[in-house]
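Have a look at the structure that comes next, please.
Removed from the display is one protein chain of the complex; every other protein chain stays in position.
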Amino acid sequence: MRKSNAKSRLFFRFSLIFCLSLSLFSLTLLTGCGRNANSVVIAGSTSVQPFAEVLAQDYMASYPGVSIDVQGGGSAAGIMATQSGTTDIGMSSRNLQGSETSLWSIEIARDGIAIIINPKNPITDLTLQQIADIYDGKTTNWDQIGGKKGEIDVFTREDGSGTRSSFESLVMGKNQIMARAMVENSNGAIRQLVADDPGAVGYISLGLVDSTVKALDLGGIVPSRENVVNGTYNLSRPFLFLSLKPPEGLVKDFIDFTMSAEGQKILYDQGLIITVTNP
Amino acid sequence: MGIRVNPRTTQRIAKAVIWSAAILVLLLLFTIIIYILSKGIPHITWQFLTEIPSDMGKSGGILSAIVGTLAVTIVAIVVATPLGVGTAFYLTEYTRESGVTKIIRFSAESLAGIPSIVYGLFGFIFFVTYLKLGWSILSGGLTLAVMILPTIIRTSEEAIRTVPPMYREVSFSLGGTKWQTMTKVLIPSALPGIATGIILGIGRCVAETAAIILTAGSALQMPTSLFSPARTLAVHFYILASEGISLDNAYATAAILIILILLINIGANLLVNRFVAKRR
Partner (left out) sequence: MKMKNFGERIPQSLFFIIALSALTVLALITVFIFIEGVPLIVKVGFFKFIFGMKWAPSQGFYGIFPMIVGTVSVTLGAIILGVPVALCCAIFLAEFAPRWLSDIVRPAIQLLAGIPSVVYGFWGLIFIVPLIRNYLGGPGLSILAGSIILAIMILPTVISISEVSLLALSPLLKEGAFALGATHWQTIRSVLVPAAKSGILASIILGVGRAVGETMAVIMVLGNSVALPNSILSPVRTLTTNIGIEMGYASGEHQQALFATGIVLLVIIMILNSLAQYSIRRK
C-alpha cells in the first residue's frame, strides 16, 4: 500500500464509518414506531392460547382489516413480554404475584386442571394426596396405588407455566415436583405423550381434555365444568388477559369483545367457565 | 491370540460388515424420507398450499408459513451475503496474513459452530426486547443473518483463497486495477464456492426452529409487513407435531419441507455445475 495519501485515506475511512454509524443509529430509532397500528399481539399461556385464537378468528371475521396475532410461550413468558412491551396483551393461567400485580389484568374465564392418564390404565380415581405423592417421587409404581404393576412416568409442565404454578399451589403445597419428572412445554405435548405411554400421568387444562386421554376423578369428584363451578372439583385457575397500562384503542376493543356476551359465549362453547352467568 | 484366522475369511467377514453398514444407512434414509413423504404427500392439496391455517392449524393450509419462511430467509440472505462476501474479500485481498487474520478466522470458525439456540437467545434479548422490534420477520431474519454470517465468511474466504494466484497476476499484468481484478476475475472464479456458502445458509434458515419461535414468533396469520410476526414451515411443523394438533398436517408440512430442501440442493448443484461448465 502506498504510504503517501495515508492521512487522507484515514480521514476518508473515518467519515465513512461515521456516516454508517449515524444511519444505523437512526434506523434503530425508527424501528420503535414500526408496529402496525392495525395489529394486536397476544402472547403467553399455552392454556389460554387456543381460546384466544378462537376469539381472534371470530373478531377478525367481523373486522377484516385487523390482524390479531396469538402465540404461546407460557404464562411467565407472557407476563414478561407484557412488562417489556413486547406484546400488547399477555395471557396468564395463574394469578399475578409480587411485582406483577402492577400490570392491568382482567379475568376472561376460568378453567379446571385435569389430571390425565393413559386410557389403558385401569385406575379411575385418586386423591390429591396420592397425586402429590406421585409428583414428589414418593410413589413410583402404579401397583402401589391399586393399578397394574409398572413404573409411573411423570410428566409436568415447564417452570414458567401458569398451569404448573397453579398445580403446584393447589396440589403440591409445600412439596416440590421431583427433579426426575419429564418436562414438556405445552398442554398439547403433555396430552400427546400421555396418550402414547400406558404408564404416564400428567396434568393439562380441563378444557383441552379429549378422547385420547383419561381424566381422573379426584376423591370421587368427576372433573367436569359443573363440578368446578359448584366448587366440589377444586382444581381450577383463572385465565387472565394482561396489559402494561389500561387498554385503549384496538386492544381495548378486542378485550371488550372478549368480555362481551358474544365473546363469553364463544369461551363457554369451547368448554371454559365464564364469569357471566346464563350465556 | 493363538488362533490363526485365514486372511481370506477376515476379508469376507469385513466385506459383509461393510456392505451391511451401507445397506443400513440406505435403509434408514428410506424409512425416514419415504415414510414421511408417503404419509404427508396425500394431504398436500392445492388448498393446503394456498390457504392460511385455522383452528390452531388443525384445518386450513400453510400459506402463511410458506410466506413466513420466504420472508425471513430473504431478509437473512440480503443482510448476510454482502456482509459476508465483503468481509471475505477484505480478509483475503486487503490484508496480509497475520496473527489478527488467524484470530478472525478462528473466531468465524467457532461462531459458525455455536448452537443455533444460543443465537436464538441472543436474538430474543437483542432484537425482540432491546431493539423493540418485537416478534417479527425482521427480528427473525436478522437473527438468522447473524447465524449464517460466519459460514458465508468462511466459505467465501475459502473460495476466493483457492483462486490460483496466477489469475490475479495475469490480470494485474494486463493493467487491471484491484477492483477490476476482483469483479472480472476473482468473483466469477470463486462464485461456485460462494454460492455453496449461501445455499448452506439458505438451508439453515429453512430448517431453523427454536431461534425462529423466539424471534419471529409463531402467529398463524399472514404477515403484513416486516414487523409482523410470522411462522415458518419448520416452526409450524414443530408445533403441529409436538402438540399433536394434527398429525396429517404435520406430515404434510414435513413433506413440503423435505421437498423444498431437496429442490434447493438440486438447484444449487445445477447452478454450480452450469457455472463451472460455462467457464470451461
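Chains here go by letter, A and B, matching the order in which they are written, and residues are numbered from 1 within each.
Note that in this section a residue touches a chain if its C-beta (ideal position, glycine included) is under 8 Å from a C-beta of that chain, and two chains touch if they have at least 3 such contacts.
All values derive from a computational prediction rather than experimental measurement.
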| item | value |
| --- | --- |
| Of B:A159, B:L214 or B:I245, the residue in touch with the unshown chain | B:L214 |
| Options B:A159, B:A234 or B:A252, residue touching the unrepresented chain | B:A234 |
| Chain not shown: contacting residue from B:V146, B:A159, B:L186 or B:I245 | B:V146 |
| Interface residues of chain A (partner: the chain not displayed) | 2, 5, 9, 12-13, 16-17, 20, 73-77, 80, 151, 153, 158-160, 176, 178-185, 193, 196-197, 199-200 |
| Chain not shown, touching residues in chain B | 7-8, 10-11, 14-15, 17-22, 24-26, 28-29, 31-33, 35-36, 82-84, 86-87, 89-91, 93-94, 104, 106-111, 113-122, 124-126, 146, 149-150, 153, 177-179, 182, 203, 206-207, 209-210, 214, 234, 237-238, 241-242, 250, 254, 257-258, 261-262, 264-265 |
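Keep this in mind: only the chains that are shown with their structure count from here on.
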| item | value |
| --- | --- |
| Chain A partner contacts - residues on chain B that touch it in the complex | 54-56, 128-129, 131-136, 138, 217-221, 224-229, 242-245 |
| Residues on chain A engaged by chain B in the complex (per definition of touch) | 28, 31-32, 34-36, 39, 41, 43, 49-50, 53, 57, 60, 67-72, 84-87, 184, 186-189, 191-192, 195, 212 |
